[in-house]
Structure formats: C-alpha cells, structure tokens
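Here is the structure we will look at.
The other protein chains are all here in position, but one chain of the complex has been omitted.
== subunit A ==
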Amino acid sequence: MASHAIEVKNLYKIFGPRGGDFVDQVKAGMTKGELNEKHGHVLGLQDINISMPAGGVMVVMGLSGSGKSTLIRHINRLIDPTAGEVLYDGVDVCKMNETDLREFRRHKTAMVFQKFALLPHRTVIENTIYGLEIQGVPDAECRKRAQGWIERVGLKGFENHYPNQLSGGMQQRVGLARALTNDADILLMDEAYSALDPLIRVDMQTVLLDLQKELKKTVVFITHDLDEALRLGDKIAILRDGKVIQQGTGQDIVLKPADEYITAFVKEVNRGRVINVETIMRPLSGNPEGMPVVVGTVLESAARMMTLANQTIAHVVDANGKPVGSIDLGTIISAMVTPISHEKVAQAAE
C-alpha cells in the first residue's frame, strides 16, 4: 500500500474556552502576547501550511513551547484544531466523525510517545499487540505479527518482561515495535527519542532509518534537536511560537537560514554531515581528476574517503557514474569549518 502525503493547510489552534472567536483577530495580526494579555487565550498554532512528503520523513523542529507537539496531535486529532484542515488522501481528518476517526487512528496512524506511554501491567508482547488487539485481530495472529517486529527492534528474549524491567532505550523500542505492528501508513513520533541518552538516541535513529529504507512510511518526527532533525529529515520545518519560520531540506536550512533565530541554531551544527559534495563542487574543467565521489555523499564522508586514499582532488559523479564536477580537500574543509552567517547569505543573494 503506497503511503500518501499529509497536507496541513491554514491550521490555527487557540487554547481556551472561546478560541474560535479570536481566529479572525489573529489572522488580522494579533500577536501571541496580545491574545494572552487581553483575552487570556493561548495561541498554540498560527497559520501552519506544511506539505508532508509521502513515504518520507518529515521533521518538525522547535524548542519547548513552539507548538510542535500540538501540531503532531492534530494529525491524528488528539487535539481538535480551531481552524484549518489536515488532509490525508484527500480526506480532512478534522471533519471526520467519531467512528471514522477511530478507524483512521486504528488503520492509518501509529504513534510513538516521548515518555513511551506503555501499559505498565502488560508485558512487552502484550503491549506490542495492543493496536491489533483493539482492531479485533485474533490473538494468535497478533502475536505472530508482533513477534517479527519485536525481533526487528532488537528485543528478542524480552517478550515476557514488563516495561518497568527494561531500560529507557528498550522501553522506547517497545513503543516503536507497538507502532510498527499496527502496520499503519503514517508513523507519528512525538519527541520519541528526546528522553534517551545520546548514544542510545543515535542507535535508535539508525534503527528508524534502516526500517524506513524498507517500509517507506510517511513519518512525522518531532524533535528539539537540530542534529537529529538533520540526520533523519527528508524535509524539515522549524517552528517558533506556533509559526513555521522555515521549511525545506536539511541543506536548505543549514546553508540558507531564514533568520537570526535559525542562524543561531545552525551555528553549532556539524556541517560536514549535512552538506553534500554537489553543493560545493566546481564545474568540471577538462578531464575528471582523482577519485570518484558519488552525488549525495556528505562532506565528512568524502573527506574521510579522500584522506584514506591519500588524495587531495576528487571528481563528483552522478548515480550513473557520469562526472559532473570537481572538488578538492581544501574546499571541503573550508566548507566544513566556516559557518555562513545570516548576513553573508543575504549579501551573497543580492
């Protein structure tokens, strides 16, 4: 079953008893501060327009209070929007009735939570089959399907343990297995790895990327960590105060930060792992020299390959092996170490 894209259109969320009354005022330019001061309502999300790619990983990034967790909860409507649409396969999730919504949640979405949200009185396997069980799938079938996913996430042998007997990383593997067992098109991950320590987090990111290569689900991943966003995201949207301030690929964001806020974020990023060779290569002049480097290789890998091969010059080839540009170690290193400030980009653009 092919995954479909998710379209979020003109989405607004105003928290408070009379949220709907203030949408027009917010559209007319009332700020979050004004709304809170004058009317005691909190502006959660403001004019969100994101097109989430089918079969790709969409990362929504923002600091706490930016509205990212609110946004992801609109996709399976754990939170009702004040105005706007969330379209999946042409259907507006926000207009579904209770039965349709339940069916949508059962068959189309699966969610992984920051604090795991496992059922403490159920064992690993019983947690994993939860989604299938409430769909009414027979127990034997549930267990057979769940077993495969438990093994895929590396929990073989822990089927009959209780969540409290496992470490945080292992609990989140259960959370992931539970979501995958549901076999839904959309995988919603709400800061799924934020509670894990750094090494385990990287490990879990690898698990997700490996699975995604094969599953091609539409993944919506929420995080506050830019490195994580850049590693996982096919597309990234950055949220601040309930507004999208930039969206695009990881490279777009690192190379062309939209404002000071994002520039400040991007400064600390390991650029060698984000920028691809084709971004900084020069056009070919004459014959291709040195070793070939495939398009899409990040600078860090290219530098490592060249250093190991003891070469300072390389040429970039496309997927078919056709040379498309040239590159040298000096350029790579200078691109890796120089952060581009917001002003410089602006000047370059002029």
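Definition applied: a residue touches a chain if its C-beta (ideal position, glycine included) is under 8 Å from a C-beta of that chain, and two chains touch if they have at least 3 such contacts; residues count from 1.
Throughout what follows, contacts and distances are computed from a predicted model.
Chemist: Leaving aside the chains on screen, match the unshown one to its UniProt name from "Biotin-independent malonate decarboxylase subunit beta", "Formate dehydrogenase alpha subunit", "Proline/glycine betaine ABC transporter permease" or "Multisubunit sodium/proton antiporter MrpC subunit".
Modeler: UniProt lists the chain left out of the view as "Proline/glycine betaine ABC transporter permease".
Chemist: May I ask which residue of A:Asn49, A:Gln165 or A:Thr206 touches the chain that does not appear here?
Modeler: Going through A:Asn49, A:Gln165 or A:Thr206 one by one, A:Gln165 is the residue touching the chain not shown.
Chemist: Considering the complete complex, identify which of A:Lys9, A:His39 or A:Arg106 is in touch with the unshown chain.
Modeler: A:Arg106
Chemist: One chain isn't shown here. Among A:Gly44, A:Gly67 or A:Gly131, which residue touches it?
Modeler: Answer from the full complex: A:Gly131 touches the omitted chain.
Chemist: Tell me where the left-out chain touches subunit A, residue by residue.
Modeler: Residues 76, 78, 102-107, 109-111, 113, 115, 117-121, 130-131, 133-135, 162-167, 170, 182, 188 of subunit A touch the chain that is not shown.
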